[in-house]
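A protein chain is absent from this complex, but the other protein chains hold their places.
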Amino acid sequence: MELFSCDVLVVGGGGAGLRAAIAVVESDPRLRVAVISKVYPMRSHTVSAEGGAAAVIKAGDSLDEHAYDTISGGDWLSDQDAVEAFVKEAPEEMLRLEHWGCPWNREGDGSLAVRPFGGMKVQRTWFAADKTGFHMLHTLFQTTLKYDSIQRYDECFVTKLLVDEGRCQGVVAIEVATGKILAITAKAVILCTGGCGKIFPFTTNASIKNGDGMALAYRAGAPLKDMEFVQYHPTGLPFTGILITEAARSEGGWLLNKDGYRYLQDYDLGKPEPKPVLRSMELGPRDRLSQAFVKEQEKGRTLQGPYGDYVHLDVRHLGEKVINKKIPFVRELCLKYENIDPVKEMIPVRPVVHYMMGGISTDIQGATPFPGLYAAGEAACVSINGANRLGSNSLPELLVFGSRAGRAAAAFARSQPETSPPVLLAAHDEESRLEQMLGRQGGKEKIATLRAEMHRAMEESAGIYRTESALGQAAQKLSELQDRVENLSLDDHSYTFNTEMTSALELSYMLDLAQTIVYAARERRESRGSHQRTDHPQRDDQRFLKHSLVFRGENGTPRIDYLPVTITRWPPGQRVYGR
Amino acid sequence: MSSPARYTPYHPKWYRRRVSVWWWLETGSYTSFVLRELTSVFVAIFAVVMLWELRALAQGPAAYATFLARLKTPPFLALHALAFLFVVFHSITWFNLAPKAMAVRFRGKRVPDLVVAGLNYGAWLFLSVVVAFILLRG
Partner (left out) sequence: MPQTVTLEVARYRPEREAEPIIETYEVPFRKDWVVLDALNHIKDKLDGTLSFRWSCRMGVCGSCGMTVNGRPKLTCAAFLSDHLPGPIRVEPLRYFPVVRDLVVDITDFMRKLKKVKPWIIRKEEKPLSEGEYRQTPDELDAYKQFSMCINCMICYSACPIYGLEPTFIGPAAIALAQRYNRDSRDQGAGERLEILSEHDGIWQCTFVGECTKVCPKNVDPAGAIQQYKLTSALHWVRTLLPRG
């Protein structure tokens, strides 16, 4: 085992993690900060975000309006003090990124350009071509290269948080290329590991989104907040999960079931017109479209494919010229990554999991209730997104809370003594556990089988519509899978770049998190935002205007508690669909 | 590498494949690239022949006549034919690559590659016509 130490350790090298690292260095250049990530930072999933990032800069817009859009979009589960801080700091953070070189799109006169985005009443979404996340991540990564004091541990897989004297004091990680175990002690740890969409079978998320940080915090005793809120995007390709942007529908695409019928007209979303009508039919709110899909599925009117059920998105009637001019990216994605030409064929689509509103519970400084442990980005839940996230809010969130968590962690680290020796004993225990897991022979279970069963349980029970009984069944199934994963043995016993070992560790993280989602969903007996219960279809502010907290119980099963929502200036109202 | 693998746990043992001396035969583009570079040899040969011609001219009409006669022999005709092909190949690849090396901007927008290459070809054609005219008229 090799030992390293630093003052602040950032786990995860995506938008939030890199921004946090820069914030630490800028707040105090004498602090030693390290970024540890299981992939090279430019591979982080921030890279695939396309749409844009919202911040108030144009005349005719105001912070209060951005705040209101966010809070009402979140179905009033957002902490309003956090939202107010967020909308205030977002423009400054995005401007700072522009100064660091981010190639934002411009107006003719050279000023920053904004464009409309679903859920935002006023145009405030900044964008960099159709690759906003890509440009933001690469700008942040290249800016971190400027600071020699930012140490990086690339392709190192964190397996455990080191805890002693009631505070977080570092991590144990596997250096994947060599199999060597590293113990990195730190005075403060910031978790920026992203969401856990891979718990579900159909997701836009990359293979690396397994909720590592969330599970690490959960196992160390920190609470997870609002895990039951899982955001779906109504149109994603069934196999790869690649997102087909809303633009394909706003230009006039139709959603057709297996009979070639525009089924949305049956779900109180207006009448089919030849041209697209705002807020009607295919341009209705995302969650209503996803719900319509599920209802069609129950009626047996969706198509059945080798990867699951789907419906068709038809843009053929727009013609090749319009497609190439208005939605060239959609055509390119379908052709290059799925071998489908939208000009000639209908695109198979279905709702896909896109974002986790829930995560590690933090306050508005990015601190978890666990001393020395901080979190930011999709891995954290402050919460600003509440029960449903508005599009183009997650990218500025990375910057605002990445920066806040970095500063808070830096301040904490300055005040702390060196790490205590018992921590290293815990690191040795972890090393033994990993050695055992690597060398185990004769187990009967396979990773792919357990993963598929977890997927099926989550899709059937914790999908778009949930019921008490289905969630109960899922809880049982997940408990069974947790037992079976003990009997897992690997084919690959090598030390060198063993990705089967890391997949097994990721699977165990996902099972823990799947349980938290299911338990939290079962206890929330109301429908709010993206959490829809057919047995409790109404929103219940009396009983449930509060965040769910999930703690790891004594025997490993989740224990639920609650935290009130901070309301400052906007009392709960009706979430009006469309404006 | 025929010795058995000796592996120490945790020590990375990377494998580096030797680049074959025939790397340039692996793809059409590589082969084309090497031939393009070889055209410089023929350009050099042309230059040497020209210097030789100048020297022959300086030595008087008899020496010049001998020189011209030698040029008409089969080996030299073959060499010149081959050299001509290589020089044409050189010119074409040069013109096709020129737009890559020069990002010409006209009125704020980048001039398309085809236009830059086209202008080069056009100038070549024009100059060739002028030279042919001068030579054939005399």
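Note that the chains are named A and B in the order they appear, and that numbering of residues resets to 1 at the start of each chain.
Here is the rule we use: a contact is a pair of C-beta atoms (placed from the backbone, for glycine too) under 8 Å apart; a residue touches a chain by one contact, two chains touch by 3 or more.
Predicted model only: the values in this text are computed from it and were never measured.
Enquirer: Omitted chain: which shown chains does it touch?
Expert: Among the chains that are shown, those touched by the missing chain are A, B.
Enquirer: Looking beyond the chains shown, say which of B:19, B:48 or B:114 touches the absent one.
Expert: B:19
Enquirer: Among B:55, B:70 or B:100, which residue is in contact with the omitted chain in the full complex?
Expert: With B:55, B:70 or B:100 as choices, the missing chain is touched by B:100.
Enquirer: Using the touch definition from the top, which of A:48, A:250, A:280 or A:365 touches the missing chain?
Expert: Only one listed residue reaches the unshown chain, and that is A:48.
Enquirer: For the full complex, which residue in A:19, A:32 or A:135 touches the chain that was left out?
Expert: Per the contact definition at the top, the residue touching the missing chain is A:135.
Enquirer: From the list A:338, A:363 or A:453, which touches the chain that is not on show?
Expert: Considering all chains, including the one not shown, the answer is A:338.
Enquirer: If the hidden chain were put back, which residues of chain A would touch it?
Expert: Within chain A, the residues that touch the unshown chain are 39-40, 42-45, 47-48, 92, 95-96, 98-101, 103-106, 108-112, 129, 131, 134-135, 138, 142-143, 145-146, 154, 177, 206-208, 239-242, 306, 333, 336-340, 446-448, 490-492, 494-500.
Enquirer: Residue-wise, where is chain B in contact with the chain that is not depicted?
Expert: 1-5, 7, 12-17, 19, 23-24, 26-27, 29-30, 33, 37, 97, 100-103, 105, 108-110
Definition applied: only the chains that are shown with their structure count from here on.
Enquirer: With centres defined as the mean C-alpha position, give me the chain A-chain B separation in Å.
Expert: Centre-to-centre distance between chain A and chain B: 55 Å.
Enquirer: Can you list the chain A residues touching chain B in their complex?
Expert: 177-180, 495-496
Enquirer: With touch defined as at the start, can you tell me which chain B residues reach chain A in the complex?
Expert: Spelled out, the residues of chain B in touch with chain A are 9-13.
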